[in-house]
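What follows is a single structure, written as structure tokens, with notes after it.
Here the complex is missing a single protein chain, while all its other protein chains stay put.
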């Protein structure tokens, strides 16, 4: 394991500190190291619904990279690939509350759901109204009442962006929650890994993959995927991912879509654009149009090589909210 | 070699095509595949000095990611790690010319310099005035009259950003060239590789590095570095890089600086921020202040793991130009 | 010993920290195979904090010891295991409100812990989670209590049953937690949370038997 780190136990603390220093115009870091979170510079916006997200670290820029005007009010980084505990979530919720309540945006993992649940209870005791949206866009996982259900992956960024814009334009908690739920209902993702990643404190790759194998249906925590197949061309791999996503979303002729190709951290941008080109052609073959595009490293798994494909069905309101100004370190336009 | 590609020979063509599709609001791609370049959507701006850069591919987002308002007018991607030939550079120069002449921003490699030189001659035959700035910020390489001199690396982004802002505010070619030269004179960089990268058509890693070794003073083309040392902590490695950079730039108390920590493509953002934190502390120990910061993957070497540290000495004019609006796919603010 | 007191509770916590540190890498490896490779790290971080807190606080009752463990795990572990173990110890604290525990008290305490885990995680036996270790452990302790055995014997039986339960998770296909994402591929691996449960209950029994402190 070769990494640009010092103490494996201090990776999150040191990197969040560097992040906060580098972007002090946009964010501030909490002072209490036992309740680490990142929030908007300037604090909660009075009267605006606050947006809080968080989860295990190692997915940067998710979530701290999306703190700022038009998106999140606070982000809570846990240990690498481990959901944060309730205390910092509670503290972040307090910091994000402008009096209009707070939306928790939670990726659907048992740990994240349980810890945010407890934090929400604690926040209610502070008289903060909390609503929660649980993002579950990963079609690699069979959804069922009897399982933990689908995971939340790259679609989370779109929930955060669009709900963030709704809050910014003044929607109330009810409406912001409705918008977030709508985005989650219309977004699907699936990923592939060409290599595993190595969690600093584990010191070993999260799984072993042969030189000629890839994992289809990977999560974002270095979990193995749905199936292991022989290495294939970008077009073939994209075919697997896009077909699963578009089938599940029932993409049909006339649909207006947002296409996101997300890098897992170690894949060159050039490769993401090759995937994008193929995915877009496949959507157009179905008669849909790609109205908005997002290509880059947004929800990563440390240095994993691989990518995920996300498709969101747009309507006019969602498109307007997506286009609305956003000023964060990782997503920035219109202002 | 596992990559998200189809035909190794088509990597550049396919990925540039995907890029142009995904960002058709900002850029357009040339139609002639033998003269491939990316230019601003909307074409040359009449009366504005045009900025053209280019070089081997594999460094994305450099250069095409910096095409747009306030930065480049056109970018010319060569084969992976191979400077483009004169024809597409000439064509891009023509496309970028708004009647006020064109600045070529060239990284100091023999191939880049020679091909841009020829292209400039060809452009002059089309009655376009061309001036050239050769970027050479890499302190890993000894500068001398008798060698090829220092390489151009991550500092190129700052030259492109700041000269681009000068052109956008209406400076003439003479002045834009002067600004670009000033930035180049005040910027220094040095990099480290934890792993090599693999050029698609070569199919093998660009060099072999043991599990406990790192390369200090790496270039951006998978070239081996100045020295190979045992793997070390982020603080130690940052110490090597920052000391070399700051010594060469003669950073002293009271200096106002821009600090850039650039990822080589395969390094998690969290690690870049750890490096940033240490580099910043070291600059502050010298009595300098870090006024602006840029952290991320800007000048990469495919999927190489590693980072580079860049320091630019700021003055008021350069700071204003750096802060000026920029609307490109990779750098965007103020508009 | 026929009953267990606060000394046992404190020693169990110390032994838990030791056993988790010792098996940190094993638990990480189990979690790497069908999860995200952090279970050993998470529990180690948690019990290291618990140990520190225990020294500072010196709790005087079994309930206070368990409450301290609950709160500390809840606020330091994160992930799925943090809230689940946290709730388990919290419910155990409520159940163990006297000065000492006999076999029936042990069984009630374990049953309460299991109830907390199920309340939070909604897993059933056979879902390939820590419930598959806790559930037989509770049954075994109850049996000892019914047949008039000692508190130590109840813990020993619970530990044995939990170990067997952890082993029995191997063929299962996970339906809860992170391993459920793997579907069929989760079979032929032991569940890390069931394994850590077995380790913790073994430590409890060992300490009760005077073997480990």
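For clarity, chains are labelled A, B and C in written order, and residue numbers in each chain start from 1.
Basically, a residue touches a chain if its C-beta (ideal position, glycine included) is under 8 Å from a C-beta of that chain, and two chains touch if they have at least 3 such contacts.
Nothing here was measured: the structure is a model prediction, and the numbers come from that model.
Enquirer: Mind giving the shown chains that are in contact with the missing chain?
Expert: When the full complex is considered, the omitted chain touches B.
Enquirer: Which listed residue (B:15, B:30, B:53 or B:83) would be found touching the missing chain in the intact complex?
Expert: B:83
Enquirer: For the chain left off this view, which of B:23, B:40, B:63 or B:221 is in contact with it?
Expert: Hidden-chain contact among the options goes to B:221.
Enquirer: From the listed residues B:23, B:151, B:177 or B:240, report the one that touches the chain absent from this view.
Expert: Touching the chain that is not displayed is residue B:151.
Enquirer: When the complex is taken as a whole, what residues of subunit B touch the one chain not shown?
Expert: 34, 56, 78-87, 109-111, 114-115, 117-118, 140-142, 146-148, 151, 199, 201-202, 204, 206-207, 219, 221-224, 226-227
As a working rule, only the chains that are shown with their structure count from here on.
Enquirer: Which chain has its C-alpha centre closest to the mean of all protein C-alpha atoms shown?
Expert: A
Enquirer: Using Cα averages as centroids, what's the distance between subunit A and subunit B in whole Å?
Expert: Whole-Å distance between the two chain centres: 29.
Enquirer: Return the distance between the CA-based centres of subunit B and subunit C, expressed in whole Å.
Expert: 55
Enquirer: From the C-alpha centre of subunit A to that of subunit C, how far is it in Å?
Expert: Using C-alpha averages as centres, the distance is 32 Å.
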